[in-house]
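A protein chain is absent from this complex, but the other protein chains hold their places.
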Amino acid sequence: MLETKDLTIRFGGHVAVNAVSCAFAPGTLTAIVGPNGAGKTTYFNLISGQLKASAGTVSLDGKSLSGMSPSARTHAGLGRAFQLTNLFPNLTVLENVRLAVQATQEGAHKRGLNLWSIWSDHKALTARADELLAQINLKAREHATVASLPHGDQRKLEVALLMALEPKVFMFDEPTAGMNAAEAPVILDLIRQLKKDKTKTILLVEHKMDVVRELADRIIVLHNGTLVADGEPAEVIASPVVQEAYLGISKEAA
Amino acid sequence: MKFDFDWKPLLLVPGLALIALVFTGSFSTWLTLTIAGLAMGMIIFIIASGLTLVFGLMDVLNFGHGVFIAFGAYLATTVLGGMSDWATADSLARNLMALVPALLIAMLAAGALGVLFERFIVRPVYGQHLKQILITVGGVIIGEELIKVIWGPAQLPLLPPTAMSGTVFWLGAPIEKYRLFAVAVGIVVFAGLAWTLSRTKVGLLIRAGVQDREMVESLGYRIRRLFIGIFAIGSALAGLGGVMWGLFQQSVVPQIGAQVNVLLFIVIIIGGLGSTGGALIGALLVGLMANYSGFLLPKLALFSNILLMVGILLWRPQGVYPVSSR
Amino acid sequence: MLKRLLSDDTPRSRVLAALLIAVVLGLAFAPFIFPGVKALSVAAKVLVFIVLVASFDLLLGYTGIVSFAHTMFFGIGAYGIAISATRLGAGWEAMAVGLGASLAVSLVLSFAVGLFSLRVRAIFFAMITLAVASAFQTLASQLSDFTGGEDGLTFKLPELISPSFEFSEEPFLGVSLDGRLLCYYMLFVAAVVLVLALLRIVNSPFGRVLQAIRENEFRAEAIGYRVVVYRTTAAVLSALFATLAGAMLAIWLRYNGPDTSLSFEIMVDVLLIVVIGGMGTVYGSVVGATLFVVAQSYLQDLLKLGSAAASDLPWLSVLLSPDRWLLWVGVLYVLSVYYFPTGVVGRLRTRASR
Amino acid sequence: QSGKDIRIAHIYSNTGPLEAYGKQTAIGFNLGLEYATEGTMMVNGRKLVVLEKDDQGKPDVAKSLLSAAYSDDKADLAVGTSSSGAALAMLPVAEEYKKLLVVEPAVADSITGDKWNKYIFRTARNSSQDAISNAVAQDKDGTSIVLLAQDNAFGRDGMTAFKESLKKAKVVGEEYLPPATTDFTAAAQRILDKFKGQSGRKVVYIVWAGAANPFKVSDLGLKSGGIEIAGGGNILPALVNYKPFPGMEGSIYYYFGIPKNPVNEWLVSNHYKKYKAPPDFFTAGGFAAATAIVTALKKTGGDTSTNKLISTMEGMSFETPKGKMTFRKEDHQAMQSMYHFKIKVDPAFAWGVPELVHEIKPEEMNIPIRNKR
Partner (left out) sequence: MNLLELSGVHTHIGAYHILHGVDLAIPKGQLTMLLGRNGAGKTTTLRTIMGLWHASQGSVRFGGKDITAMQTPQIAALNIAYVPENMGIFSDLTVKENMLLAARSAKNAAQMDDTRLKWIFKLFPAVEKFWNHPAGKLSGGQKQMLAVSRAIVEPRELLIVDEPSKGLAPAIINNMIDAFGELKRSGVTILLVEQNINFAQRLGDTVAVMDNGRVVHSGSMATFSADAELQQSLLGLAL
């Protein structure tokens, strides 16, 4: 169970996330929606430790994560894909994924830096990375450097890195933005599979309402940093806040 | 627009001076040290201004800055040598008639050299700090050697004109006349830079160009010309600084630029890498610190700059006026 | 076998492999192929620089830390040997003590430097290390009771590795078997071992993480690597290797002074070699150091020929005069940045992969 | 063995920070050989061959060049070099190869002091000679002196020797500044403090090597406090800074207008002829090294065996632009005159002209012997 209590951050006078308290249970997929600048990405940053909260706490399975570095939180079971693609641009696709696989090993088995074995001897890492690449249809380009991938493929790789970490909590920040309608389903399928495994907690920031409608078990709405709605998808989508501030429906009707 | 000027760094200079007053004991000694330190700081500012300009606007770490300093200083030996009658005459007007052309010629020539330097040395490495360091160090070596070819390897004397040598007294404190002249030049340089950068679009344009050159070009600006212009100005300032520094030292050697490199880096780090105002504060602090520590704790004087820098960085890890998050 | 020795990081280009073999054989048989004291000195300097540059590459090429304080550790190694040999006399114990002490000093200092590198922006860090290194150099010349000041220290080492020691009266293949020769082979073995060790480190899982940190520190932290630990470890390792290189230098020269091991000039040379050779490839240091040191050592002789040939063109012969050899070093700097953006190794590998 | 060339390696800073000095030494050395062999470049039918080598001012380079010169080039003896550090690094090489090294123009005392070995001779002056001759020039009753020098071995050793040989004047303070100092305001203030309460003649004695001009302390409150500036003589470009101080006294190693002897006349006139400029410190030094070597070779009849040369040169006198010099037997240091001068302003010269007050003969200076044999 991932839980935030009164999570708040201020940038100067601007309160980007304002006392958000929320719990996310394993086996559910929660969609986080809200207008641009509502604080969704910032909320993620607070949970995964990229930003330090001005107030409030984050805990996972009852254990407080506050004060931990991002890497420690990753080892504790948080996994995160970024909104703006954020990879290792001059390494190959395969190396990118292998690095993420290796990170899980460091966490689970030995914490050593492992500076006296030969990288290519670790066959298991490569095998696992290959498997992941196959899942996202990128096997064909495994030796390309990431910088030369088209935008859409980079987005997919971003997701692959998250999968490689095998976390308890998956946080997706607009995973299909900039991805075309033929490719997006690959990612969405992956998310569906995760859902089937009833032990994972999934958080999804997404602007495409059809996707949200289909996947989400629950929707929370952020507006100006505040949690303004929380509930069943149908109910939340129908609520006036979402209709007006987010979907802009009433404006068009008026 | 909200005017939220960050005034705290401005207090550093008087703050340092006040602390020193407590320890110095004698007021006239303190006054001498302070005035000399501030003036020295102004000279340092003049040589550092071009470097911080080029770094702040173009994100180019120019290890070759020293070459322009040396070049300016050497040109001044030639020009002043050629007009030695006027330079040694007993009239301020005549002295200026020799000195001003020397300053202008040094600036123009250093600026022109800067254009070449930009074209052949810097242009291929925009955006790559490491290669900038290497290639500009290559430029320094070439420049120093060419100076030796033209002017010879020996030390050359460079004396300030008659009216600027000697001392005046103020409240009992001796002040070298030359330092007063340097302060005047420094103020002109600072005012000119501050005006251009804050009141015109040029400053914006270049800062943007450093971040995303392609985008600036896509907006229709010829960033290349602008870069050349800035580099020329930065080099010209170095040339000017070289003359001022040479006259202060009263002699020039081919390594004159390399000798001040570390000092300049410290100044622009304190200032926040790229901020003109910051560089001024940094230079004044360094100038004062050198004199105070030289008087109070000469053993430590050697490291006073480093200590100053570390102190400032502990307070503001990006220097007193951080320019950007680059 | 060979592949494992090279930690599975093969040259991946025939030309490069040939080049490396040539360098290694050349160095291994240098005393016999290139007779003379000068040639041997050059070869020894190549060995020292290979280790020094490779250690710097661990920091710069693999971790992305630009530091100008690397010669500081080089100097510490050299001063360690120099000071202990001066104080404790010409024994093996003195060398061991000096080496141990300098490694300890480097460890502590590099740990601090490594931690500090995390606090400030990369380019800031570069300039701060520049200031620190220059202060360290001044400090070394100030503590003249200890370091010999500007003049440096000349000292004696165990008889066995001194030129005056003769193993046999008879020269072998025209080369006299003396302590100098033994000393050279000592350095050779040390260099081979150290380079292979570095190769192992950069090709370990640890090495890959360093690369990831270089590429995108933020993301490396996000997928669970403790960037602080990795960066500091890399900084410390690289400093220790540099210290060893410094010790090698002192052992060979039996002299050390601030200009010899601490100067900014050496730092820049090292930087250039890394770039010429190819950043992030240990092989680059081998190729780069050899090319550069040899070029630097014989450039003046070459220019002598050149200026004699150009004697009827006065302006050209002024520029080609051996006095102006540094001018050409400068040109070499500029050109190598122009034409070897990825270094010799990078170039050869791209060519081979086509 | 007559007929075989005599090979002399000359190692100097042809490039690097001391380039200007190194070049002067080389010119002086070659002129010296020309003078001493009367233009034949031969001694006893053996031709003198000079192998010029550039140590770039770096000790490690100097060291390996000297080894290479003795072993690869089969040099019979060597001369060098400009930087004291480099010269010190070369000393053990001479011992290893058991060949002669004539040190010129490095001045560090330890070259003929604790780092000395029997293969080393020095034609250059040493720091003690500089300091002691200056002390002789400054030593007057009722004078109080503050010392100002760079904070390095060169500055401190020089000042110690200076202090030790003062008999009448008294030292009231010492200031050591970082070698890279460019602003002397603080030093001037400290010096003023040190003179507080002193009466009589007040002098700041300055030893400085480098680009900055320490005489500026005078303008920073010393002149108005009635304090005089004094310092040893210097090379010509630095003498420019002496021009504002007419009447200043000190001792100088060489100034082309001072020594009156045929060797110097020959040097000055030939140097003017060839280079359109007067010779300076290092030209004279290089010249002396050459005459020393040729004198010795003539005495051995062209024999270059090291032991023969050593025994010949110990106690040997030879003619130089500075008059007669003698290699002291104990430490192989050339004993030589220094010149007590007074600065005069002559509009014909860009620099302050040192006029001879008194030639300080070797006998007047008690130069300590610091080596162990």
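Just so it is clear, A, B, C and D label the chains in written order, and each chain counts residues from 1 on its own.
The rule is simple: contacts are C-beta pairs under 8 Å (C-beta built on N, C-alpha and C of every residue); 3 or more make two chains touch, one makes a residue touch a chain.
Computed from a predicted model, the values in this text were never measured in an experiment.
Asks: Check the whole complex and report which displayed chains the hidden chain contacts.
Replies: Answer for the hidden chain's contacts among shown chains: A, B.
Asks: With the missing chain put back, one of B:A184, B:M215 or B:L307 would touch it. Which one?
Replies: Only one of B:A184, B:M215 or B:L307 touches the chain omitted from view, namely B:M215.
Asks: Please identify, in ascending order, the residues of chain A that touch the omitted chain?
Replies: Given the touch definition above, chain A has residues 11, 33-42, 83-84, 148-153, 174, 177-183, 207, 209, 245-248, 251-252 touching the missing chain.
Asks: Could you list which residues of chain B touch the chain missing from the display?
Replies: Residues of chain B in contact with the hidden chain: 1-2, 200-201, 204-205, 207-208, 211-212, 214-223, 323-326.
Everything that follows uses one rule, which is that only the chains that are shown with their structure count from here on.
Asks: Report the chain whose CA-based centre is farthest from the CA-based centre of chain A.
Replies: Max centre-to-centre separation from chain A belongs to D.
Asks: Using only alpha carbons, which chain's centroid is the nearest to the whole structure's centroid?
Replies: C
Asks: In angstrom, rounded to a whole number, how far apart do the mean CA points of chain A and chain D lie?
Replies: 75
Asks: How many Å are there between the centre of chain C and the centre of chain D, using C-alpha atoms for each centre?
Replies: So the centre of chain C lies 36 Å away from the centre of chain D.
Asks: For chain D, jot down the residues that touch at least 2 other chains.
Replies: 19, 178, 180
Asks: Of all residues in chain A, which are in touch with two or more distinct other chains?
Replies: Not one residue of chain A touches more than one other chain, so the list is empty.
Asks: Got a list of which chains touch which?
Replies: Touching chain pairs, listed by label, are A-C, B-C, B-D, C-D.
Asks: Along chain C, where are the residues that touch chain D in the complex?
Replies: Chain C reaches chain D through residues 36-38, 41, 138, 141-142, 144, 149-152, 154, 156, 163-164, 253-255, 257, 259-260, 300, 322-326.
Asks: Would you mind writing out the residues of chain A in touch with chain C in their complex?
Replies: 48, 50, 69-72, 74-75, 80, 82, 86-91, 95, 98-100, 102-104, 106-107, 113-122, 161, 165
Asks: Mind pulling up the chain B residues that touch chain C in the complex?
Replies: Counting only chain B, the residues touching chain C are 61, 120-121, 124-125, 129-131, 133-135, 137-146, 148-149, 262, 265-266, 269, 273, 302-303, 305-306, 309, 313, 317-319, 326.
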